[in-house]
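With one protein chain withheld, the remaining protein chains of the complex are depicted in position.
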Amino acid sequence: MTVVQIDNYGPWTVTPEPKREADLQVLQAELYADIERLFASKGALAFFCRFDNMFVISNGLTEKDHQEIQQSIRYRYPITISMGIGSGSTAYEAQKIATEALQKFGSSKSSARKEVLAIGNELVNGANSLVQIAHIDINGTTIYTDTKPIYDSYIIVNKVHQILMQELLKRGALVFYAGGDNFISPSNGVSESDFKKIFDSVESTTNVKLKVGIGQGKLAEEAAHLAAKSLDLIRSGKIKNQIHCWVSKSG
Amino acid sequence: MTVVQIDNYGPWTVTPEPKREADLQVLQAELYADIERLFASKGALAFFCRFDNMFVISNGLTEKDHQEIQQSIRYRYPITISMGIGSGSTAYEAQKIATEALQKFGSSKSSARKEVLAIGNELVNGANSLVQIAHIDINGTTIYTDTKPIYDSYIIVNKVHQILMQELLKRGALVFYAGGDNFISPSNGVSESDFKKIFDSVESTTNVKLKVGIGQGKLAEEAAHLAAKSLDLIRSGKIKNQIHCWVSKSG
Amino acid sequence: MTVVQIDNYGPWTVTPEPKREADLQVLQAELYADIERLFASKGALAFFCRFDNMFVISNGLTEKDHQEIQQSIRYRYPITISMGIGSGSTAYEAQKIATEALQKFGSSKSSARKEVLAIGNELVNGANSLVQIAHIDINGTTIYTDTKPIYDSYIIVNKVHQILMQELLKRGALVFYAGGDNFISPSNGVSESDFKKIFDSVESTTNVKLKVGIGQGKLAEEAAHLAAKSLDLIRSGKIKNQIHCWVSKSG
Partner (left out) sequence: MTVVQIDNYGPWTVTPEPKREADLQVLQAELYADIERLFASKGALAFFCRFDNMFVISNGLTEKDHQEIQQSIRYRYPITISMGIGSGSTAYEAQKIATEALQKFGSSKSSARKEVLAIGNELVNGANSLVQIAHIDINGTTIYTDTKPIYDSYIIVNKVHQILMQELLKRGALVFYAGGDNFISPSNGVSESDFKKIFDSVESTTNVKLKVGIGQGKLAEEAAHLAAKSLDLIRSGKIKNQIHCWVSKSG
């Protein structure tokens, strides 16, 4: 897992005076699009998260891969990015180690820290790697989108995200919003029955039903693709279940 | 207020088979960056919201302005966008009218509906327009970012967003996440004392302290800029308060 | 006419050591795409030209419009841009005045000059403005593209461009490459019979036949659109001529 952090971003946005909000929004969205493209071309998958702090499932990538991405960003943006890398048996543990490694090099708002690459424990070799990704969505969102004010559907999506964050955290998993009614969860170690329990809990609190496709593979790209295919089997009715898992043959 | 909706997006992402997640993420982020740029060049301000459904504070824009943006997207993306426009005394009411106007033209997942421009009641003339924007952030996030795992700070940011959504909704205001620890709220009609009450409620529930800069102007760009400047006065300690409002002289 | 110049770009590309060529190519292409988008949203039209130096037909734009574009670029790129603005009875004269205004502020490779906006004589008010744009293409390129090595067709396109540059320069007009077999010429004062003579000259030298659609309007966008429509009438055979001009009713 890699944590990507814009160096000294807060102060930059207001120096010498607050920059135009629209320009900042464009910068953030394009930076994420670029980070995603650069990591994805090597089989990884990035999440926008807070935009000034992004997460990447980076199994199989080398130190040099990370450095090249930092360089490419430095050459094309007015800001630089630092990165922390960590691995662990759960995604939460991995990001914790990655964050701590990065924090040792100074504050996110320090003008002294610039383009650090901090390696927490070890990089995960692609051959020994196992990534589990869960692709979750909400049942019947279209009906909602087509009958209620759109902002109302946005509140529900956000509420579901908050509950999923809390529940998955207990199992050491992370969950990111992926747009629409989609959530993607790096969830090594979380079982199908765990998801069943979490979904029951979400339904009892919010009356919202969820489904999930799970994929396992060596790299994030493969796992995410199998997760999406699993979810598509459920959506299309080919599988009569709310939970389906697909394990890569090469995984 | 304008609601922007990708036409028939869900089915497109899985036809003929699920598209690569990284490509979808890049598409969504770049589409938002483009929508933001196109609207911002006319003084408006767009929020990514659900990515497949975005909101725009579009006071002062004409029907032709909207059509040109739809055309520019159609020419450069594999998808098209429909829009609904509404105005009201609160942002919530405006988006409700905008959504309803759009829903009359068919489902967001209908392959028949394509590049609709649905006008709910009336477009707001720039001269008669008043936009209030509140720029909210969290006190002391840097300390948090620099000492806790980054995912933990993400959970807090998301939780604060959820509470702000609920509280501001009661006053007819919307609130969007803008990255980092920033939230932007189209909040016509919400007073400084309303914000004080909401912040007290957030603090008692989560122990998180907020501050807000409020701006008022004819168009979104001006209001957002005054909001950011107000917040900067608080951040820098030039104003000893958690709430500050700046009204455009021309407003 | 506006000349856009990247400040101190050459030295930047090799400091502290030569940057990766692919990153520079991406930077240049995205900068142009952004410059085009920002100017086009105000009715202007930009040409990539040398990439480090671009031209814009900017009739109708104000000083503030230019400043906002400079600011937007500064916020999102690692480089800044300076601009010179000039007007004249021909496009060549206008760009000459624009260049000279810019040159007074120092060298393109000076680290001291940064984000200058140099106004040569006067900005052209949209109401009094007249822009003539000629959209030229090569007859039968498809046959060539489909039967010869692509590089060979590229050489021909480039050769035609060179001759058009020389011939149009004699009439005070500029001509830019627009991709494919397309050239766009800001050509105030060049008549249909002038184009006829130039095309005869090109044909006798290279055996290549050209056609042109000409448009006239108050702003670049309108003129370019009428030029493209004129050319399309010729391409589709609705007009049996190699030259057609369309004057805006409002022009």
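Chains here go by letter, A, B and C, matching the order in which they are written, and residues are numbered from 1 within each.
The criterion applied here is as follows: a residue touches a chain if its C-beta (ideal position, glycine included) is under 8 Å from a C-beta of that chain, and two chains touch if they have at least 3 such contacts.
None of the values given here were measured: they were computed from a predicted structure.
Displayed chains that the missing chain touches over the full complex: A, B, C (touch as defined at the top).
Taking the complete complex into account, C:Ala40 is the one of C:Ala40, C:Val190 or C:Ile243 that touches the chain left out. Although one chain is not drawn, the whole complex shows that of B:Arg74, B:Lys109, B:Lys148 or B:Arg235 it is B:Arg74 that touches it. Check A:Ser41, A:Ser89, A:Asn125 or A:Thr205 against the missing chain and you find that the one touching it is A:Ser41. Contact between subunit B and the unshown chain involves residues 19-20, 23-24, 26-27, 30, 71-72, 74-78.
Residues touching the missing chain, restricted to subunit A, are 34, 37-38, 41-42 (touch as defined at the top).
Taking the whole complex into account, subunit C touches the unshown chain at residues 3, 5, 9-10, 14, 17-18, 20-26, 28-30, 32-33, 36-37, 39-40, 45-46, 48-53, 55, 92, 95-96, 99-100, 103, 107-109, 135, 142, 145-151, 153-155, 157-159, 161-162, 165-166, 169, 174, 178-181, 184, 221, 224-225, 228-229, 231-232, 235.
Note that only the chains that are shown with their structure count from here on.
In a homomeric contact, the two copies may use the same or different surfaces; for subunit A and subunit C, over half of the interface residue numbers are shared, pointing to the same surface. Separating the CA-averaged centres of subunit A and subunit C is a span of 42 Å. Looking at subunit C, no residue sits in touch with two or more other chains.
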